[in-house]
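For this view, one protein chain was removed and the others were kept in their places.
Coming up: chain A.
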Amino acid sequence: MRLVPKQIETLWTLFTAPVVWAAHFLVCYIGAAIYCAKPELVELSFSAVRAGIAAATVIALSLIALSAWLAWQQWGFGTDDPPHDDPTRRDRTLFQGFATLLLSGLSFIAVIFTALPALFLTECIR
């Protein structure tokens, strides 16, 4: 059994990390918004919301790290430098890997940005 998925030939892998960012963002925002609007729905304190955000963040960062590792692999572990502009399948794959790696980096930072408020805010103040 493979631990990591096999490399697949598609454009969509480029968007993996940003999609994870978007999902994480929505989970945090919607979760907190529903909690603050309907605190009676679940008998939990705000710390639970913060713990939930922390858990979501760990999951999101792990997924992005996985996407980054796959991208690094697709990029040939950095054995070849950009610009990857030869008209070959190999350079096209390297380009995809490198661009995906960059996007994973940006998404990683953006997920951390999104999670930061939960470090500082302790209640649903308006």
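Following the convention adopted for this analysis, a contact is a pair of C-beta atoms (placed from the backbone, for glycine too) under 8 Å apart; a residue touches a chain by one contact, two chains touch by 3 or more; residues count from 1.
As a convention for this text, contacts and distances are computed from a predicted model.
The unshown chain of the complex is recorded in UniProt as "cytochrome-c oxidase", chosen from "cytochrome-c oxidase", "ABC transporter ATP-binding protein", "sulfate adenylyltransferase" or "Cell shape-determining protein MreC".
In the full complex, chain A makes contact with the omitted chain through residues 9-11, 14-15, 18-19, 21-22, 25, 28-29, 32-34, 36-38, 49, 82-85, 87, 89, 91-92, 94-96, 98-99, 102-103, 106-107, 109-110, 113-114, 116-118, 120-121, 124-126.
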